[in-house]
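Apart from one protein chain that is not included, each protein chain of the complex appears where it belongs.
Letters are used for the chains, namely A, B and C, taken in the order the chains are written, and counting of residues starts over at 1 for each.
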Amino acid sequence: MGWQWFHRLGSPRWFYEKSSAWIPWLAVLSIALLLWGSVWGLAFAPTDFKQGNSYRIIYIHVPAAFLSLAGYYVMAISGAIGLIWKMKLADMVMKSAAVIGAVLTFVSLVTGAVWGKPTWGTWWVWDARITSMLVLFFLYLGVIALQEAYQQQDTANKASAILALVGMVNIPIIYKSVDWWYTLHQPATIKFTSESTIHPSMLYPLLVMVIAFYLFYALALLLRTRSEILYRERKTRWVQELAEAGKGSH
Amino acid sequence: MANPLIQLEALSCERDERVLFSGLDLSVFAGDVIQIEGPNGSGKTTLLRVLTTTSADFSGEIRWLGQPLSKARLDYLNNLLYIGHLPGIKKGLTPGENLRWFCGLNQGHQRMSMEEALAAVGLAGYEDVPCYQLSAGQNRRVALARLYLTPARVWILDEPFTAIDKQGVANLEKLMAEHAAGGGCVLLTTHQELDLAGVRKVNLLGYRQVRS
Amino acid sequence: MLQFESLSELWNMAGHGPYVWACYLITAIAIVYLLVSPLRRRRQLFEQLRRQARIEAAGQSDARRPDF
Partner (left out) sequence: MSGRAAGIDDSLQAQATPVPGLWPGFWATLRRDLLLAFRHRGEMANPILFFLMVITMVPLGISPEKAVLAMLAPGMLWVVALLATLLSLDGLFRSDFEDGTLEQLLIAPQPLYFQVLAKVLVHWLTSGLPLTLMAPLLGVMLSLPEGGYGVLVLSLLLGTASLSLIGSIGAALTVALRKGGLLLSLIILPLYVPVLIFGASAVTSVVEGFPASGQLAILGAFLATSIVLAPLAAAGALRISVNG
């Protein structure tokens, strides 16, 4: 009895129908929080006396960085669930999470680079965090490339799930190694301290943005997984009926 | 009635989101020679691959000596010999070296010497010739020499007669009959008509799912 | 408390404006992409399925006609 929800969750159709109710809530909430946090961070939060206004990039850089790492775990764990319990829905979540994670990692990389220009006077610094982020980005790209390389969907899922799991085991090691490498080569002049000196009035909008990004991540994952469900179940009657009934609406 | 060696219960195979066959129940007894039939694409090779455990695209249960395969896997594999489309022969090695590797994996359980086995498939004197110098048919026969060596009870053969001459076919049929009579079983696919008494035929077309 | 006295000051951010706004723009593009691409894919899939259904329906009504 207790396992029934688990098996039902494994049914893509059940999930598709159930989840349509969540989308409006998630969409409204995450977009509203994103806008609120952005306006707060851009216009109302106090200017940092050391970095000036460029620090306002933190409000997107840090949440994006959080989610790119958390997203990797979402991807790897759902991949593992798909491998172990052969749950189709988990495979679809994994495939969706790979793309979303890669996009968010890219965002945090680019915002980090742009932030570097006014702060350090250069677009790219081999800072520990940015370097780890770059490696993380490569890991995502590897999973996506492997996923795309296989014609057969089932093999693609399993292979990329294994790669994601191997990556998950490696991520802490990679992060620690890069940290260690950075302390070895760290030039004394560059010191990245904005977070240790951050003032509470600067922190609240960051908190809002972090929550907003998490909600947005859930929304994006949901939308992407749902479209993946439709694609993979396109030969079934319920999807075809949905197509007939849906016409153009959302 | 003796207990079956292999039991398939409600076996269904799905590949590329297409159901190849479903609801296949089959009991394989000692002494059986079973020919799997069906047109191309009906899942013959897939069924054989499922039976060798290299394919997991199935639902249903496979039992070995009454136990689910997941529990009796090692014992089953220890009793299995599979020759597939690809002969599984290293071109860079000699027939003797190839067979030595196979025997090494099942160490110490061979029924005759490698020379005898090669002689039985008509390759006497070829022990030390690299396989890339042999013809496709001869390579095929190197793979078939494993049948003489193995103590395995279950033989799964995918098109074993490909590139084999008439005499070779007759020898192979005789070998299969002996194997079955000795308490083994053979599952095979072939386009040829087998000259063997008591061959059971299973046509996969009969298990094709009808879409409602 | 609002930190900028005019829109142009908000835009300029004491020289850091281009960097900050570029970051927000890139993020906005990414967000829009992540929201729109699954919806677009779904619309295309539905269109394709409807087209297929139409072809199949047409085929069925012509079922008595011999092939070619």
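One rule holds in what follows: a residue touches a chain if its C-beta (ideal position, glycine included) is under 8 Å from a C-beta of that chain, and two chains touch if they have at least 3 such contacts.
Not measured: the values here are computed from a predicted model.
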Among shown chains, those touching the left-out chain: A, B
Option touching the unshown chain, where A:Ala64, A:Val110 or A:Leu139 are the choices: A:Leu139
Subunit A residues touching the omitted chain (full complex): 135, 138-139, 141-143, 145-146, 149-150, 152, 154-155, 158-159, 162-163, 165-167, 169-170, 173-174, 176-178, 180-181, 184
Absent chain, residues of subunit B that touch it: 30, 52-57, 74-75, 77-80, 82, 84-93, 97, 100-113, 116, 151-153, 178-179, 181-184
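We take it that only the chains that are shown with their structure count from here on.
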Where subunit A and subunit B are represented by their mean Cα positions, the distance between them in whole Å: 48
Residues of subunit A engaged with two or more neighbouring chains: none
Contacts with two or more other chains, residues of subunit B listed in rising order: none
Subunit C - residues contacting subunit A, complex: 1-4, 10, 13-17, 19-20, 22-24, 26-27, 30-31, 33-35, 37-39, 41-43, 45-46, 49-50, 53
Of all residues in subunit B, those that touch subunit A in their complex: 16-17, 57
Touching residues (chain side subunit A, partner subunit B) in the complex: 152-154, 232, 235
